[in-house]
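Let's turn to chain A:
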Amino acid sequence: MAKPTKEEKRANIMLQALKLFSKEGFYTTTIPDIAKSLDMSVGNLYNYFKSKDILAKEIIKYISAYLGAELRKINEEEISAKEKIDKIVRIYFKTAQEQPEMIEYFLRVYLSNREVFKDGCEGMICVSDFVTEIMIFFEEAVRNGELRDQDFFSAFGLFMGYLGGMVFLNGEEVLPQKLDYYIADISHNIYKALKSDEN
Partner candidate 1 sequence: MKTKLLWIQGLACNGNAHSFLNYPHMEQFLEDFTFVHHPIIDASKTLAEIVKTYHETDILLIEGAVAEDFNRAGEEIIAVIERYAPNVKKIVTVGSCATFGGVFKESPYANSSGVLFHEETPVKRFEAFKEKVVSVSGCPVHPDVLVNTLYMLREEIALRIDAFHRPKEFFAYTVHNGCTRNEYFEYKVDNHRFGEKEGCMFYDHGCQAPFTHGSCNKILWNEVNSKTRAGQPCMGCTEPHFPRPNLFVTKKNMGIPQYLPFDVPKRAYLTLSGVTKAFKISRLEKRLFDV
Partner candidate 2 sequence: MSKKIRVEKLIEKIEGEATLGFHFTEEKIDFVDIIFSSSRGIEQILQNRAAQDALVINPRVCGICGHAHLIATVKALEACYDEIEISEKAKIIRELTLNFELIQNHLKWFYLTLLPLVGMKQNVVLASKASQIMAKAIAHLAGQYPHTSYAIVGGVVSDPTHIEIMHVKNLIREAITFFEVHMVQADTRELIKCEKVDVLLSKKGDLPEVLQLVLQNDWQYIGKSFDRFIVFGANSYFQRGKSIKTRIQPHIHEKFMILSENDRSLAKNVTYKQKYYETGPLSRAMLLKTPLIKDAHRRYGDSVFSRIMARSCEGVQLLYHSLELLSQLDLSQPSYIEPSQPIGTLSGEGIGAVEAARGSLIHKVMLEEGRIDRYQIVTPTQWNLSQGTREDPGISQQAMIGLHDEKVAEFVFKTFDVCSVCTTH
């Protein structure tokens, strides 16, 4: 078997860190904890990530790139905005179900601990891959008349706030059904809220 590349090792560390943050909590998990769970020396881990703060920021960029790549695939399909909304909801919920620590990190660590991210992750620069794809989705759908023109943030808040809220509730085990159950209605609601008046 080929030796894992540096990139693969980095990804491994981030995924493992995500699991630990999810299980034990962000503040209580230390770099030595992460190194031990990977059978790595602390010194070796520091070769990949110089501090926990840097690791925290790289993780959010990684998640953003992962989701961004999935959204880009959807953006590049020749389907209607309505169908794209459905696919975006699906991929978001699929990630929330199969890799819950990713979305959890986004909601409970990134959004809720801004002081960790204020230097080097100003504004939305660390989630730019993800946000760029949402911008492209909106811009093209408005341009071809499917969605109503409005300020980016009011549309973004509706879409992402809704999805994030559902995943949060799911994480709190408040929802009676699994996330999948709600996909059809949620996609429909989002489309109806954002579509242009002519449609």
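The rule we apply is simple: contacts are C-beta pairs under 8 Å (C-beta built on N, C-alpha and C of every residue); 3 or more make two chains touch, one makes a residue touch a chain; residues count from 1.
Regarding selection, all candidates are chains of the complex that A comes from, given by their letters.
Quick caveat: nothing in here was measured; it's all calculated off a predicted structure.
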Candidate from this complex that touches chain A, chosen among 1 or 2: 1
Of all residues in chain A, those that touch candidate 1 in their complex: 122-125, 128-129, 131-132, 135-136, 138-143, 147, 149-153, 155
